[in-house]
Every structure is written in structure tokens, then in C-alpha cells.
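With one protein chain withheld, the remaining protein chains of the complex are depicted in position.
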Amino acid sequence: MVPCCPARGGLHQTDMAWSIHTYANPTRFMNFSAIVLPYVWALAGAGIGIGLYLSFFVAPPDYQQGDSVRIMFVHVPSAWLSQFGYGIMVASSIVALIFRHPLADVAAKSAAPIGAVFTFLALVAGGLWGKPMWGTYWVWDARTTSTLVLLFIYLGYMALWATIEDPNRAARVAAVLAIVGAVNLPIIRFSVDWWNTLHQPASVFRLDGPTIHSSLLWPLFVVALGFTFFFLGVFMVRMRAEILRRKVRTLQMQQAAG
Amino acid sequence: MGLTVTKLSCVRGERQVFRDLSFRVVPGEMLTLVGPNGSGKSSLLRQLAGLLEVTDGEINLDGASEDQTIADVVLYAGHLDAIKAPLSVSENLSFWAEFYGVSGIQVANALEAFSLGHLGHLPAGVLSAGQKRRLGLSRLALIDRPLWLLDEPTVSLDTASIAALGDLMRAHLNTGGSIIAATHVDLGLEGTRTLDLNSIRGAQA
Amino acid sequence: MGLTVTKLSCVRGERQVFRDLSFRVVPGEMLTLVGPNGSGKSSLLRQLAGLLEVTDGEINLDGASEDQTIADVVLYAGHLDAIKAPLSVSENLSFWAEFYGVSGIQVANALEAFSLGHLGHLPAGVLSAGQKRRLGLSRLALIDRPLWLLDEPTVSLDTASIAALGDLMRAHLNTGGSIIAATHVDLGLEGTRTLDLNSIRGAQA
Amino acid sequence: MNAFLSLVRRDVRLATRVGGGGGMAVFFFLIVLSIVPFGIGPDLNLLTRIAPGMLWVALLLSALLTLDRLFQADQEDGTLDLLILAPQPLELTVLAKAVSHWLTTGLPLVIAAPALGLMLNLPLEGMLPLMGAMLVGSPALSLLGAVGAALSVGVRRGGLLISLLVLPFYVPVLIFGVSASRAALVAVPGDLGGQSLLLLGAVSLASLVVGPVGGAAALRVAIK
Amino acid sequence: MNAFLSLVRRDVRLATRVGGGGGMAVFFFLIVLSIVPFGIGPDLNLLTRIAPGMLWVALLLSALLTLDRLFQADQEDGTLDLLILAPQPLELTVLAKAVSHWLTTGLPLVIAAPALGLMLNLPLEGMLPLMGAMLVGSPALSLLGAVGAALSVGVRRGGLLISLLVLPFYVPVLIFGVSASRAALVAVPGDLGGQSLLLLGAVSLASLVVGPVGGAAALRVAIK
Partner (left out) sequence: MDEFLNMGGYGPYIWSSFLIAAIVMTGLALQSWFDLRKQKRLVAELEARSPKKARP
């Protein structure tokens, strides 16, 4: 009986390790995502559809900005999701570096282009909003600048992935970049805020939270929810593609060796 | 310094190079890695040095104190010579002496071990292929580490230099050091064990 | 293609490497350059290829037509393999085929000459040292030039590849080609002449 | 010709594999352009005023940053020796290298210029002339750059050295290029834009000769 | 400490041997500065107005141009393996590389700044604050740059990639740097220059940690 115990302990341990790996298991994820994806798409469609209806036919024009306020329904969810995407990237990168979670680097890589797209949309919609409101498509102020920098970090991150041949190496290196980038993000935002007050105090327009009327707030939340599900849907599709891409690589390599 | 390797595996670029490799090297012993091109000799040496990820398995130092890591006992000489062309021959070696905390007095001796003394003031960039290699190898005579990992050390060396290298290795083994060397040519050292990576691979297939 | 060298001298970095070197190589013949590190083997080969200035003396092609220069008859394989890591193995070789005006059909054969066929689509950067060398040497099987200049071609090669290289060289000699090769190891080719650069230097000193 | 094209193809492929090819150049361009406002302040009027100049300076810099490896990479891995020994005249080889450099840096920037111009608030109707001027002028950057890259072959840390060698030769391109773009964008009276464009074309044509011939000569000297 | 100093000494010596060390950086700087007037036109008022920004942008660019080889050169010749295996902690090694990078690019530019400022018609009394700001801010460029250089080790044509990775992180340095210099030079009311200088110092201090730690982490994962 006695020699059995350590062996059991050992077994138990490997059991646990194994169970961690099963949830992280790409095959499990493939199965899980195949089931969930249709619902995610449906929720995304519903959210965006209803949100669009609400934002065009229910939400009133803003008393100051008139109808132009409707750009908010593209701009603000995109801006939120641009940061949400970076959050996912950083979290996955940490997990990838520390726990060697097999799915984590796939997740980090897949989140980047989506985050970049939403950053881009936030910039474009903001610019289109800026023309009627500020009289110009682009100003160099706090939010715009920090959002632009975020886009650059996304682009740098994607460039790093694209440049390094071996996916395992690319994953580790890119994870370091994502994490270092996260350290800098608040600094960038803070600094730019400060910078703005020096050079462009007049032209900056800001609509503070409380001034958004609930008749605008509601549709905004619905659209944002729809966008979020859209994000998740694309995210899963990209992860699936990425997992398969690695399988392809492995198969090619094996056939080369064999 | 001894070394025990247990069930070591190596995956590079998603391809399994070798698997379940186990061996021991005791102090005063030399292990020669042989095998055809691509069998994983260089990869194994880099894993041992901690310069390449260990996919699976373990590498343990025998008789190392608690806080000693592999980096503290190993001297690695790879395919590349780690030489800066614009610096002179002796400046190159002096830097490594300082960086590894060796007294600068040793530099001249180390150069002499590979008959490079008279070239000391030349910029390393003008050395011939074999002279560069010798300059790289002279670190072996400079830095005192119990475990040497050598990747094809004889490449480009002439006969005299191969003999000099042989002497150096013999002396190292005699003082209780150990050596793991990958090579396609016979180094002429007596009493070395050979590990054929190809047979390992054969076993795995 | 034959080659006559008359009173060739080489000065590198203001230092005389060799002087008054004269020799002939006739078609079908191989000349092996030997000598200790730094005796000027690589320098001589680069001079013959036209890649290094000739300080003094002459290099003449025997039996070349008027408008043929050395660059038209020579195939040079130096210390470096001229391989692009991001391109695949066969892309690397295909490029040289196109650039030297060789039909692309030959590429597969050339790869097979050094048993690289199964690695064709791998990026060349993941090759081992010896595999890289073999890819570099496979140009010898690809491009048809009468005069080969080889600088330590066997470096990093395993036994099988050395044999393959030997076969290739033998075939080249049999079809009337000539070879000048610098090496520290015996290639096992019968009937080759040896030029010891050290004795030349000795004579000069 | 086949050899020429195969070299162009290989270099473009290499650039695409390692650096995403033209995409990387456009990214860099974008970043330089957007970093300038951080430097000189967010005054949009000022930015618009100096925009054509900035576009050209950024074009220059991204050409410079990539010139570094044009021959250096080939020299370090032994490819250069074989390129020199090949049947194709060295002048054509240099031309092929310059062409592939242009295809992966100059051309993408020309294509991306309108988008970047918008960021700088340039008027829409000036975009086509701007692109024209960049299209005519940018080949000169690659061709002249090839001479500098060839001269500094074998010198480590060539990056800065090349800049020093090449920048003086870039000055005419810059002057005519900016003046051609500015005339189109800011509507200078008179026909100065057309004249600058002609001069720019002349510079490009001249460098079509100077680049390959000078580059080949420089390589022959540098390698020995 | 000895190992640290010997690495700094070696790298500075290498830079001096191959590229004339700081001299090259100053030359480059000079050329960039003199090319800008060609780009934006010879309006002296305008030039003076954007001078502090230009000085900073040029400082950034010359840091970027040299970052490329920071670890790459060591990796290509096998030195990096030995640096990693040496007894000195890798963080200190990265710090030493960053320090020598700064000594050969940042510091010479700081020293040369007054001369360059004069070229741009900057007022004399602003020179000292300008130098102060550059002195405080430029180390951050080398330190943050080291992370980018480490990340792109082993990637050929790393030059552009490093720019992409590093430039976003340079933005705060640039903003505070320019604002600190401008406050000193153009005499903005209030104590804002001092505040910018403080923030610039904070960024430099932060990168004193981020640089070595991030750089070492990046090297460890990049080498394997």
C-alpha cells in the first residue's frame, strides 16, 4: 500500500496537468466553437440589426449636434472594442508566456487584426464626426493620438507575427511585445492628455458621460453588444483558421521529414 | 562536472529531431556526437547549453551546488566564432576575459595555445578562415569552465591546430573536466565515448 | 578548360601572402591546394575567380575563345553558401538556375545529387550546417562550367555527402573539366596533384 | 533578360517573405508621417503647408532605411560573389536590384500617398499630380541609392554611412519633387509644377544610367 | 560591474572603429536637418517655429537607424550566445548595450544640439534647456529601442520592423521632449516646460526598468 501512495500522487498530478490541457486542447476548442458559433453570429446580427433600427428611427437627434450624433453608434462601440481587443491580446499573451497554454498564442494572434480593424473604424468614424463638429477630419489631440498609437502597436504586433517564420518563436516574441505595449498604453494616453491642454485647448470637443441622454444611451448599448458578439464571432473563426494553419504546417513538415 | 540527460526530446520548426535521448557524462569523460547532417548534433548541444528550448525531458548537472545553473559551468563553442572583425585579435580575446571575469594576464597564453601570438595586433577581420576559428577556440584556453560543448571545432583548422586543440582537450579531461563535441572527423583522443544520433533516430522511427 | 598561372603574387592588407606562384592545370585534372591556415589558399582561389586583385603575375585560360573571360568558365564555391534563409530550398536553387541560364528541369536532379530532394520545400533557414553546405554545393551539379574553384568544400559534410561530392568531382574530371580545391582533409580522389602553399611561402621567406 | 527578371523576382519575394514587402514600407511611412505632428505640434494649417515636403522627406527616409541591406545582405552570405561571376553584366544586376528595391519601397508609397495625404489634410484634387511626381521621382531614389549601397558594401554598420553618401545626391530629387508636388497641391501661379516635373524626370533618367554604371563600378572595387 | 563596463567599452570602441562613432550620428543629424529646408521651403520663420520638433524627430530617426544592429550583429556572429551564457545577468547586458548605444548616438547629438540649433535660428538662451531636455529624454530612446532590437533579433531586414515596433513607444518621449524644449525656446507662459521635463524624466526612469527587463525577456525568447 505504501509505495502506492506517491505513485498515486504522481498520477493525480499528471491527471491534473492533463485536465488543464484538455480544456486548452485545440480539438476541444474546435468542437466547442463549432457549436457556439451560430449563436454568436445570431446574437451579433440581432444586436446590430436592432441597434441600427434604434439608432436611426428611435434615437432622437442630439440637441446640440443634431443628427450627426448618430455616428456615435459606430464610433463609440468601435473605440471600446479596440481596447477590448488589446485586452484580450495582453491576457492571452501573459497566459501564453507563463502557462504555455496551447490556445493562448492562437488567441492573441487572432485578436490583433480584429482589434486593429476596430481601431481603424474608431479613427475613421471619429474623423467623419470631427468634420462637422470640429471643422476638420483630424486633430492631434489626446484621444485621437492615443488611438492612433494603439493602431500602430497593433500593426507592429502583426508585423512581428508576419516576419517570424516559426510560429512558436513568433508567439513568444509577440507576447513580449504585447505585454510591453500594455505597460506603455496608459502612459501614452496620460501623456497625450496632458500634451493637449498645452497646444489645443480650444478646439477640443468633449461630450461628457452624463450629458448623453438615455434615449441615445440605450441604442448605443444595443449596438455595442451586437458589435461585441461580432467581434467574438470573427475571433472564433480566426482562431479556428489559425489552429488549422498550424496543423497544415505540421503536416507539411512531417511529410517533408518523412 | 558531470551531466545526466534523461529522455530528452527536441522539436525544431514542428519537426521532431530526436526523442527520448538519455546519456551520462562523468567528469574527465568526453562524449563525441556523431550522425549525418541534420541528425540533431548542433540542436542537442544548444539544448545542453540552454540556448534552445527543451521540448521534453531533463538535463541535470551532477555535483553542482544549489545555485549553479548550466550557464555557470558551460563553455559553448558553436558554428560561429563570436569574433568582431574591427577589433584586433587580442582585443577580441581581452573582451571575453573581462566579460567572463578572467584575469587579463591569461589572454597572451590563450592566444599562444593556438599560435596566434604574433597576430595579436591584427584586426580580426583580416584573419583567414582557420585563423578565425583558432581565435574562437582560444576562449577554451582562456575561460575555466568544467563542461565544454563544442560544435565541429576542427572546421577549417590545419593539422597543427587540430593537434593543439587535441592537447587542450586532453588537458581539460585530465583535470576532471568533461567535453561533449559534435564532429564529422576523428579527433584522435583516446578513451572517448561516441553517441550516434542517427541510431537514436532509427530507434524512434 | 586549362589554366596557366605565371608568377602570381598576392598582397592582402599590405602583407605579402604568396609570391611568384606558377602552375598549370590541364583539362581533366584536379589540383589540391594545401597549406596551413593563412597560407593563402582562399586568397589564391579568389584571385583565380577574379574576385581579388592580382598584385602581380598572370592568369591565363588555355583554349578559351577570344571573348571568354574567366567569369564565363568558372564556378566558384567559397566559404559561404550563398543561400537565402527565407526562400525554400528549391527556390534557392531555381534562382541560380535562372540566373545562370540553366533550364529549371535540372534543379530537381541537382538537389538529388546531394540527397536534398525531400527537403525541397523547406525554408533554407531551417537547414542544419551540413545541409546548407550541401545546398550550396548542389550548384556544382546544376551549372555546367569547365573550371571549378572550391574552398574547403567538405566542411560540415557527413560521410555520405563527402562521397557524393567525390562522385560529382570525379564525373566532372572525366568529362574534361578541371578543379582547383583548397582543403585540409583528403577527398579520396585518385590522381590529383597537390600544391603546398606553405612550401611556396617557405621559398619566398 | 531572364536572369534580370529572375533576380527582380527573387528580391521582391525575399522582401515579401521577410518584411511583408511594400506593406512594411507603407507602415513605416505612415508612422513617420504621424510622428511629425507630435514633434512640431498639431497645428493643421502648418502641417498642410509642409505636407508635400514631409511626404518627400518620409519617402527619402524609408528608401534610405532599406538601402542598407541592398548589397550588404548578399555580400554577407556569399551571394554577391556569385552575382558578380554570373554571365549577366553587372550593370544589369545592379539595375535589377534597384528595380526590386523600388518595387518594394517606392511604388507602394506612391500608391499609398493619397491616403497619407488625406491624413495631412491635402486637397483631393492635388492627389493625382502628387502621385505623378512621386512616381517620376522615386525611381531615382532607388537607382542613386544603389550606388551608395554598392560603395558601402563590406563596411559594417553601413546604414549611416549610406545615408551620408546618398543624401547629397537625393537633394535635387527632393527639391524638384517637392516643387512639383507643391505646385499641384498649393496651386502656385505659373507653370512651375510642369517644369519641376520635367526636371524630376530628367534626374530620374540620368540616374537610370548613373545608378547601374556607378553601382557596378563601385561593386567591382568594393569586392576586391 | 567589470563585465558591464567591458561590454560598454567594447561596443563604443566598435562603433568608433566602424562608423566613426558619434561623429557619424552627428553627420546624419546635420544632413537630415539640412534636407528639411529643401523639403518645406526656405521660410526661416517657419523653420524656427518647427525647429525643436525637427531636432527631436531627427534625434529619433538617428537612434532608429542605428538600433537595427544593436543585437543583430552580435547574433549573426555568434557573440549573442556567449553574452547570454556569461555570468552577468542578461538584464545588465541589455543595459550595457543600451548605454553604449546612447553614448554613440544620443550623447553626441545632445552635445552638438546648440550648433544645430544655431543653424535653425534658435535663440541662444534656449540652448541650455534644449540640451537639458535632450539629455533627459534621449536615454529613453536607447532603452526602449533595445526592447525593439531584442524583439527583432534573428529577423532579417529588421530595420523597418524595429521602427514599427519602437516608434509607438517613442511617442511620449517625443511629445514631452518637444514640449519641454519648446517651452524653453519659444517661451510659453506658465511652468509647463518644467512639468514636461519632469514627465520626460519619468518616462526615462520607467524605461530604465522596462528597457533592460523587457529586452532581456525578449532576447531569451527570441534566441531559442
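For clarity, chains are labelled A, B, C, D and E in written order, and residue numbers in each chain start from 1.
The working rule: a residue touches a chain if its C-beta (ideal position, glycine included) is under 8 Å from a C-beta of that chain, and two chains touch if they have at least 3 such contacts.
Being a predicted model, the structure only gives us computed values, none of them experimental.
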item	value
Sole residue of A:Gly47, A:Pro113 or A:Pro219 that reaches the chain not shown, by the stated touch rule	A:Pro113
Which of A:Phe29, A:Trp138, A:Phe152 or A:Phe230 contacts the chain that the document leaves out	A:Phe230
Sites on chain A contacted by the missing partner chain, in the whole complex	56, 61, 66-68, 70-71, 74-75, 78, 113-114, 117, 120-121, 124-125, 128-129, 131-132, 230, 233-234, 237-238, 240-241, 244-245, 247-248, 250-252, 254-255, 258
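Definition applied: only the chains that are shown with their structure count from here on.
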item	value
Chains in simultaneous contact with chain A and chain D	C, E
Shared interface partners, meaning chains that touch chain A and chain E	B, D
Greatest separation from chain D - chain, by CA centre	B
Centroid comparison with chain E (C-alpha atoms), farthest chain	C
Classification of the chain D:chain E interface as same or different, half of numbers criterion	same
Where chain A and chain C are represented by their mean Cα positions, the distance between them in whole Å	55
Shared-contact residues (touching 2 or more other chains) in chain A	145, 152, 155, 159, 163, 165-166, 199, 253, 256-257
Residue list for chain E, restricted to those that touch at least two other chains	18, 76, 155-156, 161, 164, 167-168, 171, 175, 224
Pairs of chains in contact (touch as defined earlier), listed by label	A-B, A-C, A-D, A-E, B-C, B-E, C-D, D-E
Chain A residues within the chain C interface of the complex	165-166, 252-253, 256-257
Chain A-facing residues of chain C, complex	86, 118-119, 121-123, 125-126
Complex contacts: residues of chain E adjacent to chain A	147, 151-152, 154-155, 161, 164-165, 167-169, 171-172, 175-176, 179, 188, 192, 195, 199, 203, 206, 210, 214, 217-218, 221-222, 224
